[in-house]
Every structure is written in structure tokens, then in C-alpha cells.
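Only a single protein chain was left out; the remaining protein chains are all shown in position.
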């Protein structure tokens, strides 16, 4: 199996300009919207129970992130997911620090029962989803991505989802095949909500692509990694990395570099 | 009629430093506050029903944006608008994607009944407000500003408001006279919530100016367009445009360039 050419899928995304309903956290909203615009998608942050389902029915994809969860937001999330499933559009779950409180654990359980198309988290989050012991406490990952590969495969099989573990090296599993993606920048963990923004971008690729969620997720991660590398070279810290990353995401002179992706059967 | 000198009104704004209550969406809040500080206004994001009306009564202007609407926020918005009308301060409505769901349509109807001083939207939003057919689906505009001029005049007459349609070329109508404003940057639509921030800036000009809302709105749009041009020259993408735009907005060496504004009777 060859890696998908992310530049091809990025061009498809930019032609289709998918409308992606992003129910994400307060910290991520502005950053995720700017990342999505740079990618070429049309993001819409619509969360209220009064309209979340109706809006999902006109969207091309949906993303759900529990970073700053509250009870009324959860109600909106569940109704949007049900509408997305009814319409048959892909939806992506970002189970931020789901192990930290019982409120989050219960919320993620309800979301998982609705079979996310893709799940994206850091190593701690995916390891905990697999029922394994995690070292994570808050929202930052305390575990290495490598250790999470087994967990990702387990979670993918359990829920029938594509699972992406992101970190210094990313790993994507569809339950059978796996792919490692290298690249990015050491500044990325210092820019808050960059993982949350990536969740939205996975939604955009999945909403635009006819290739299936596994290839769309690998493409989204490769695109992020490539843009991160471009920005890294000229950055002096997290502040300068941040705007250079947006400039890189918005550019169109990417070298595809298929060797960034390594396929594995874990 | 000559165009108002926006530099004069900008100086007035910076002397008076109007307190503007901005009830805007989660995506826009940080960006809009920074834009307002750069302009020289004093923004306050105060939305809760427990205090929205009381705060409006100490403010110089109010702006309402329904980008991430929910039922409890709508209650706060309506109470703030009633207090603003009672006090006689200008208020600006930004009906983000009001055509997308019935919840938004109903909310905007309630807000319009309270007679906004100014309405600002993109072409799709203003065309839909006029009851004409829009191509917009989400929050980004699918229609050209030129096509929206007729709609803007209709909406202005219908509600007794000044109406601003913003895009590559802006158009402002008071129901009789109209003005086109050119300038800005092609990066502006790539920086999320820049239109939402402009809505707040219109509130600041209207709250500071004794010239009436039509001239204040034209001034605000001219100022935004001039700062956008300044920032555009040195920007390499949406990330670098974003901070250069803030620097430009905060500067005081604007060339007034009245030819940016063209008055028309549409």
C-alpha cells in the first residue's frame, strides 16, 4: 500500500471547501477556525442544542471536542452526532482529558456508543480509552506515542473507528493496518489547542475526500506535519511558530514527501 | 456630499475612548477585543442576563453578534438591546449566518424588531435579510458585494437602520444615500472573525461620533480598509497578516485618501 498523496487530497479539499461543523472548546475556537481557513475549509462553530442537529444536516463533516465540556454543550454534541450519523457524514471525536473526571468519562462513553468515524487524541488519551494505565493527569500527554500504538489498534477495533494518536510521531490505525507519520515541530505542543485544530482538519479532509477515513486521516496528519516543518525553520519560539504555521498551512507549495508516512501492521 | 475624514473621527474615538459592550461569539472575542484596543476603544465582553442590561446602561455603544448563539445568550442580548434603546446609545447587529437554522432566523427577527442603529453582514447575510435568494450556506459569504447593494438599501429602508455589506468592496446604505468603500486585503477573509471585529469597531465609531451612524460606519470601514492595505504589503499569509493588521490599526499615520469612498444613489 502506498501512502496517499496528501497534496492531491489537499487540492480536493480546497476545491470542495467542505463546511465543517466544529463543536470544540473555548480555548481552541479561534485558533481552530484560523487553521481551518488556512487549510481551505469552511468552519462553523455551532453548538447549541437549539440548532446543532439542524446545522449538522447541512454540513459535510462534524467534529466534537470535549475540552471545556458542560452539560448543555454535551446535549448539543449528542444531537449533532445523531444528525451526522443519520445523514451519513463523517464525524471526529477528540476526547480531551477524558480520564480526568467522571463527568468526562461518562460523556465520552455516550459519544463512543455513537461510533465516531475517527478518534484523535494524544497518547495518554488513547491509552486510557483502551482501558490501559495512563500517566496523564491534565490535558497534556504524559505517554509516548510509540506505547500507544497497541492501544490505538485496540480502540479502532472496539469501536470500528479510525484512531489517530498524535505526538512527536503520529500513528493511525483502522484496526488492521497502521501508519506512522513523522515531521512537525517541537513547538507544536507549546501552541495551545493545536491538537484540537488538527481534529477539525481531519474532519475537513474526511468531509472532502472520497478515499475513506483512513487515507483522509493520514493525509491530514501529513499535511500538518509538513506545514509544521516549514514553519519550524524560521521560528524562534511558540509565538513566532504560531503565525508562521498559519502561513505555511495556507501555502500551496508543499513537497509531498511520501517517506513521511510509514505503513505498518502492528 | 463629501466623504467624512475617517482620520478625524478616529482621533475623536481615541480621545473619547468609548466603552463598547460587545456581545459577540466565542471565536471572535479575543480577536475583536485586540482590534478594539488597537483602534483606541475600550471593549467589554459582557453577556449574561444577570448584568447585560445594567452594563449597557453605562456603555457608549453596544454590538450584538449571533455567531455562536444559544438560548441563554439570546436572553442577555435582548435585555442589553432594550437597555441600549432606553438609554439612546447606538447598537450594531451582526446577523451571522442567520439563514442557516430556524433558531437563528427567529433570533434575528426579534433583534430586528428592536431597530438596530447599524446592521453589518456579508453579502449572503444581507441578501437573505432582504428576503432575496442567497447562495450562502455557512458563515462565509457565497455572494458578491455588488449584488447585495439593492438588498442593503431595502433592508435599510425596512428597519430604519444603516446597513453595511462588507467584502472585497464594501457598501453602506442609509436607505437613501449609499457609499462604496474600496481597499483592504485579500487575506482578510482568511482571518476568522475579522468581520465580527469590524462590527465592534463600527460600534466604537458610532459611540464616539456626533456625526450620525451613516458617517460613523463609512469611517469605520475606511479605517479598516486603510489598515488592511498597510498590513497587506508586508504579509506572506493569513498568520503574518493578522499581527501586521493589529499593528496597522494601532498606528496613527494614516493617509486619509477620500477617494477610497465613492458616494452613490443606488
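Note that the chains take the letters A and B in the order they are written out, and that residue 1 is the start of every chain.
Basically, contacts are C-beta pairs under 8 Å (C-beta built on N, C-alpha and C of every residue); 3 or more make two chains touch, one makes a residue touch a chain.
All of these numbers come straight from a predicted model, not from anything done at the bench.
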item	value
From B:193, B:221 or B:246, residue that would touch the chain that is not displayed	B:246
Candidates A:19, A:44, A:69 or A:261 - the one touching the absent chain	A:69
Positions on chain B where the hidden chain makes contact	19, 26, 29-30, 33-34, 37-38, 42-51, 54-55, 58-59, 72, 242-248, 250-251
Absent-chain interface as seen on chain A, which is shown	25-31, 67-71, 97, 100-104, 137-140, 189-193, 236-240, 242-243
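The definition used in the following text is that only the chains that are shown with their structure count from here on.
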item	value
Gap in Å, rounded to a whole number, between the CA centres of chain B and chain A	33
